[in-house]
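Note that one protein chain is taken out, while the other chains of the complex remain in position.
Let's turn to chain A:
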Amino acid sequence: MQDTQAIQHCIGLGPISVRDAADILLTNDLNLNHMDLAFKLAEEALSVGEVPVGCVLVFEQEVIGQGRNFVNESKNATRHAELVAIDEVTTSWAAEKGQENKLEEVFSKCQLYVTVEPCIMCASALNQLRIPVIVYGAANERFGGCGSVLDVFSKGEESFRPKVVSGVRAEEAVELLKQFYKGENPNAPVLKQKRKK
């Protein structure tokens, strides 16, 4: 069930056959179940009045960092879900696992799951960390750095280009954003009913 859904959602790579999509998922060891946590984080953001975006960093099948938008509370316009998740890795996780000196290697083997296309700032951060696999939901028409406004990865070193899978549960991500921009009471039960679909 999860797999068929995943394959159907591998739509962001241009014209792509169901078989190619399956290949991409398999060869990159993607586990789209991680999007569940990303969405949970996005909903948490919505419930506290932040732009609903959630992000999970996975290393060797284990979640090592997670984040949601933190801009209003931190008063820092750069505290996007991706950078919050990265910071969790570089601080708590690295300290706990004694990996402070191996961070570059860890990031270069991570997968990043995020509900909305990383903005240009975050995409550049992912590019500099050489995160090889990026899975996202909705496109970000205002700031998107994975092609919507700019393709950051085409601007960097030619030797590194991540695999980007887009459109995974995009409608859900858009629905959350709509809730936010409408300024609806994020705790309204309507939202949860809608989301369960």
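The rule is short, and it goes like this: a residue touches a chain if its C-beta (ideal position, glycine included) is under 8 Å from a C-beta of that chain, and two chains touch if they have at least 3 such contacts; residues count from 1.
In this text, contacts and distances are computed from a predicted model.
The subunit not displayed here is recorded in UniProt as "CMP/dCMP-type deaminase domain-containing protein", chosen from "Multifunctional methyltransferase subunit trm112", "DNA-directed RNA polymerases I and III subunit RPAC2", "CMP/dCMP-type deaminase domain-containing protein" or "Exocyst complex component 8".
Only one residue in the set A:Asn33, A:Asn76 or A:Ser92 touches the chain that does not appear here, and it is A:Asn76.
Only one residue in the set A:Val84, A:Cys119 or A:Cys146 touches the chain that does not appear here, and it is A:Cys119.
By the touch definition given at the top, chain A reaches the unshown chain through residues 74-79, 83, 86, 90, 103-104, 107, 119-125, 127-129, 141-143, 145, 149-150, 152, 155-157.
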